[in-house]
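One protein chain is absent from this view; the other protein chains keep their places.
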Amino acid sequence: MIYRETGQFKSSYVSDQAIFPLSQDRWMVFSVMGVAFFVVPFVASEYWLQAVLIPFLVFSMATIGLNLLTGYAGQVSLGTGAFMAVGAYITYKITTNIPDIPILVVFLLAGLVAAGVGIIFGLPSLRIKGFYLAVATLAAQFFITWLFNKVGWFYNNNPSGTIIAPPRTMFGIMITGPEATAETRYLVGLAFVTFFALLAKNLVRGRIGRAWMAIRDMDIAAELMGIRPLQTKLLAFAISSFYCGLAGAMMVFLWLGSGETETFALDVSFQVLFMVIIGGLGSILGSFLGAAFITILPILLTNAPPMVGIVMPIALSKHLEEIIFGCLIIYFLVVEPNGLARLWQIAKEKLRRWPFPY
Amino acid sequence: MDLLYKIFINPFVEMIDGPIFFAEVIISGVLVGAMYSMVALGFVLIFKASGVFNFAQGALVLFAALTLVGLLELGFNLWVALVFTMGVMVLLAFLVERFMLRPLVNQEPIILFMATIGLNFALEGAGQIAWGSDVKKLDVGIPNQTFEIGGILLNSFDLWAAASGAILVVVLALFFHKTFIGRALRAVADDHQAAQSVGIPLKTIWVIVWSVAGLVALVAGIMWGSKSGVQFSLSLIALKALPVLILGGFTSVPGAIVGGLIIGVGEKVAEIYWGPLVGGAIENWFAYILALAFLLFRPQGLFGEVIIERV
Amino acid sequence: MSEGSPNGVHDTFPARFVENVKRLGKEKIFMREKKFGIWQSYSWHDANIRISDFALGLAALGFKRGDRLGIVGDNRPELYFGMLAAQMLGGVPVPLYQDSKEQEMEYIVEHAETRFALVEDQEQVDKMLGIKGKCPKLDTVIFKDARGLRNYPEAFLKSIASVEELGRAFGKDHPGYLEAEMEKVQPEDTAVICYTSGTTGSPKGVVLTHGQLIFSARKIIDLEHMPPDTSTMAYLPMAWIGDFYYSFVTSIVGGFTVNCPESADTVLQDLREIGPNVFFGPPRIWENILTSVMIRMQDAGWSKRKLFQYFTGLATRIQKKRNQGKKPSMGEWIMSQLGHLLVFGPLLDNLGLSRVKSAYTGGDIIGPEVFDFFRSLGINLKQFYASTEAAILISMPESHDIRGDTNGPTVPWMDVKFSKDGEILIKGPTVFREYLKNPDATKEAFEDGYFKTGDAGIIDQDGHIRIFDRAKDVSHLQDGTMFAPKMIENKLKFSQYIKEAVAVGQEKPYVSVMINIDPLSVGNWSEHRNMAYSSYTDLSQKPEVLTLIEKEIRRVNESLAGEEQLKGTQIRKFLILHKELDPDDEEITRTRKVRRGFVSEKYKDLISAFYTDADHVNTEAKVTFADGRTTTIRADLKIIEVPIIG
Partner (left out) sequence: MPSWANGSGRLPEPEFIFLPLGGLRPMSQNGKTPLLQAENISLSFGGLNALIGISFEIHSGEILAIIGPNGAGKSSMLNVINGFYHPQVGTITYKGVTRHRMRPHEAAAKGIARTFQNIALFKGMSTLDNIMTGRNLKMRVNFLLQALHWGPARKEEIEHRKFVEGIIDFLEIQAIRGVPVGRLPYGLQKRVELGRALASEPDLLLLDEPMAGMNNEEKEDMCRFILDVNDEFGTTIALIEHDMGVVMDISHRVIVLDYGRKIAEGTPAEVRANQVVIDAYLGVSHD
């Protein structure tokens, strides 16, 4: 109904291949971005920023990362938490040893290290597929968290064993550390996520994205067409881990302020995987939707009963939450296994065809 | 040099120096491995018959053990409680088939996998709400005495556990090969359509498989629970079973057994002889690295079939 | 005829084109074609380069003033360029239907003494090769698409590129040649020869001049206030005067942009992308759009269907009021605005018609119900009366006074009168000069200097022309009641289930009709009812389908009973034909007009059965496949009697 697209014809490949070929989509995205950058920081409360929006951004980044690997390249990974840990610990290590490097550059460097680690743990993907690979990625999860726990070098041998975000400024603005305002951290995170989401979109709509999807959809045919399986998969692991590493750095330095290996436990890997599936495999938009859904759902579940006046023991409410969460996941998979992105796509398709059914 | 010595020479010297201790390590590894095998068996059963990678197997173990303990605490007789728990596991299988497998039939494996993670959450939550989340002692009367044979210390409980594991495997083997339902299950595992054309309703098969997996979980739950108490961490032994699966192959019952033993022994030996070098607690990941290294040489696992790809 | 030419430019297409090139140059687009996935544009400047090169190339190949260039293919810029190139040299384009069979092409190529042919692709080249032997004058065949032609040895086959290459060389050797040739072109020269599809006999070549066409187009652009940024869609067969006028003449006169779709399969999609602001289609096209709308809405969900039914009902009521000169009530007005927002706006957008400022239909009589439907959706649809021989307009309704059953007042430059049989006669500057090489037919076509249009009609009290039918088709029943089959057929064709209808009844006691069901629509209908069918023939004789059609016929009878002149011609009996009327079987023309004489001869056994007591009739009919093979279908057709109202 909203989509009046008659007359939007493309006379160049550049405009035909644009990310948002329809002007309505373009406007919507621009307005959302406008609100996110220029309105939200001024109206959102500390609680909203700290408890909802910043974690949403952190998980969006991680979800995009895992979606590149699992949704686009078809390689299931349960090691997301570990790659995030690499990002966080390496950022800590670099910035505490060489405080002069601008903190955001450190983020990127840590992302690169995470990419390297991703390549190493992606190597088995040449020989093994599917769930064998998924389980193999658990090796990364357990080994890396163990490593950061055991080897004091990574946390500068401090007695608590935790890494704490030191105060760092860029352009005179405090970005990390206890002094950094939630608004600043939100804006930095938002800028990061926006930029890297765009890069991810560019990747998946070009040669590399097609190679990934080819491997995912029909790996034998892909190889017979000249796509090198190992290189393609390793690139997916590397880029995916880079995003996860960034997300891990953001998690400690923009959100929590401190972290330990438990912060990046297997639960985080599953959480991100949920976001990917609920959001929609193979969709960048879906990554955001999934991250939003899974970030907000527990908050709702925790806050809903008190709102209607029900007070429960914490343990009970925690277990109830687990049950509801688990059942919702199953229900959701039954209703729409292709995720929120698919739901949105269907809705959009209907709007574009309205009032016709096809 | 010193490090190399510590890695490559020292542990072996220790093994030879203390043969009895080494034997004890091996045996305790075997016994732990038997437990792993039992959990892995549940995975294999379900994967074989329905292609579902059941991440909730650990939660099934927890749920079964919690139910049993809970019933015992309510004062039921052990046997009544056992039968009742079995009933609960079968009921659960029905629910899973009706509300999860049936609507998700023909979906991608990863979707089903995700669904089992959801199931995992729900079961953990439900079990703990129903029966509480404290550590509970489970005593089903298995004797727990330490004795010595040829200088090697043994625990009767561990032997019981190993024995019940062995019995379970034998029973399952008989079930698979000698009964009609067992043959049907194997047919399904080989080819869904062919199985249906023989006239076996897939839905029934799934219920049976999940029930059997539930019962296997119950046995595993009893064993683990009796040994170290019934608590949330039971759920996590599923993670231990995963490397067993890669090693043994997802579809092989013998693979699950042998894989479990290898992992159990390897893990113990590594922890005791090499663990101290790196600060210990390597049990968490050692099994995975071992399985992974193994996979590089045999991608289909120990007992998996070689796949000839066709185009 | 050159009165009012602006800037002293001749009223010839080359002159107008060159003037546009100077005025609009690289800024404005002359032709746009969807090709390789995007819309590729030719500005007037770009087009001029290609056209000039091609014209010079033709000259190099010996194309002389007065020569004719046959043009066959889908709507492609290159083919339109070819038309202009020929005209620049004082030659005449002769467009042919691209789906014509070899014999049909042979006749026209031979008759028009075509020396050059510009064709689209291998398919057309093959036809040209097939007739080459029989048409000795045919000298050179130029193709657009080289695909599959690499191994064709014939020296007279040339690619457009090679002709352009020749042209560039020729242009270097003969500077000023093209300009000189263009100077010689006069408004009185022939601009095009359009072969009328001929509802009877062999096609006749209508000779139209530059001056006539440009005069008419300029008038109509003024009259209709078409802005210079008008963009149109070239999707009709190039051989039809309608496309020539809509895509070529008005574009060059008005400086409009013409858009060519990517392929026949993508026309609808391309239409939506472009969103033309002027759209023209013969009644057949509007009927097709209506059918597709109805089919799709039938498949829509319950709520959408109800919404659609409610708002179309409302819109039709309002349209009826408007037709009677009344205004809708405030409530109706508000609801109709809502309807446009919720249903009609998006619906038109999906059809690609939401930007249409004015839409036209002509070339045949449109069913008033079809017409009203589109008007009520909010499309400014106008029905005009036109004729190839009149180049082309005879009457055009004014914006404030549009009705579905009339064609508006006569255009100012045309003088209209009626023969004693009620046939419309016209005289005016745009009436054609002659049928090519056919003095007998030409002579026969005129009476006292007036052209006999062959249409029967009246001018009503408001001065609007109203057409009943082809004059020769208007006749009387046994009891003397006037019988205009077309009126009845158009009412029938409003039904989405009826694709084609042939009404008979001349000198008979009552009217009977033979129906072609719409296979898509009825097929869809029967699928909804889980009815299996094997073929068109099978489907057409299902009792359920017969009942469905009977209902439609009762509705038509009701409508006929409501009109004084027509109520005596209600339908008494009908049958559903076992095969679709097909241009390959010569039952309808390629513009899909029923060839009444041929049909009544071919199906005379069926027609006579109508006037017996029989309730069924055995028949057989010849069917021609697209590849020329034929077969015979036998069928037992049921004859259904329908009650008459009043």
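Letters A, B and C mark the chains in the order given here, with residues in each chain numbered from 1 onward.
Simple rule for what comes next: a contact is a pair of C-beta atoms (placed from the backbone, for glycine too) under 8 Å apart; a residue touches a chain by one contact, two chains touch by 3 or more.
Small disclaimer: the values here were computed from a predicted structure and weren't measured.
*Asks:* Thinking of the whole complex, not just what is shown, which of C:22, C:35, C:306 or C:551 touches the missing chain?
*Replies:* Missing-chain contact among the listed residues: C:35.
*Asks:* Thinking of the whole complex, not just what is shown, which of A:152, A:178, A:206 or A:306 touches the missing chain?
*Replies:* In the full complex, the listed residue that touches the missing chain is A:206.
*Asks:* Using the touch definition from the top, which of A:12, A:31, A:45 or A:302 touches the missing chain?
*Replies:* Considering all chains, including the one not shown, the answer is A:12.
*Asks:* I'm checking contacts with the chain that's been left out. Which of C:9, C:129, C:146 or C:561 qualifies?
*Replies:* C:146
*Asks:* Among A:189, A:245, A:259 or A:282, which residue is in contact with the omitted chain in the full complex?
*Replies:* Checking the options A:189, A:245, A:259 or A:282, the one contacting the hidden chain is A:282.
*Asks:* Can you tell me which of C:11, C:104, C:164 or C:500 touches the chain that was removed from the display?
*Replies:* Of these options, the touching residue for the absent chain is C:164.
*Asks:* Against the chain that's been left off, what residues of chain C make contact? List them.
*Replies:* Where chain C meets the chain not shown: residues 35-38, 40-42, 46, 49-50, 53, 144-148, 150-151, 159-162, 164-165, 262-263, 265-266, 269.
*Asks:* For chain A, enumerate the residues touching the unshown chain of the complex.
*Replies:* 11-14, 17, 199-200, 202-203, 206-208, 210-211, 213-214, 216-218, 220-229, 235, 239, 282
Methods note: only the chains that are shown with their structure count from here on.
*Asks:* Of the chains shown, whose Cα mean is nearest the mean of all protein Cα atoms?
*Replies:* The most central chain, going by mean C-alpha position, is A.
*Asks:* Quick one: which pair of chains has the most contacts?
*Replies:* A-B
*Asks:* How big is the gap, in whole Å, between where the Cα atoms of chain A centre and where those of chain C centre?
*Replies:* 57
*Asks:* What's the distance between the Cα centroids of chain A and chain B, rounded to whole Å?
*Replies:* 32
*Asks:* I'd like to verify one number: the distance from the centre of chain B to the centre of chain C, where each centre is the average of its C-alpha atoms, in whole angstrom.
*Replies:* 76
*Asks:* What residues on chain B touch chain A, complex-wise?
*Replies:* The touching residues are 53, 99-100, 103-104, 107-111, 113-115, 117-126, 128-129, 133, 239, 242-243, 245-246, 250, 278-282, 284-285, 288-289, 291-292, 295-296, 299, 301, 309, 311.
*Asks:* Which of the residues in chain A come into contact with chain C in the complex?
*Replies:* My answer: residues 1, 3-13, 16, 353-358.
*Asks:* Under the stated contact criterion, what part of chain C meets chain A in this complex?
*Replies:* 32, 37-41, 272-275, 293, 296-297, 299-301, 304, 307-308, 342-343, 345-350, 352-355
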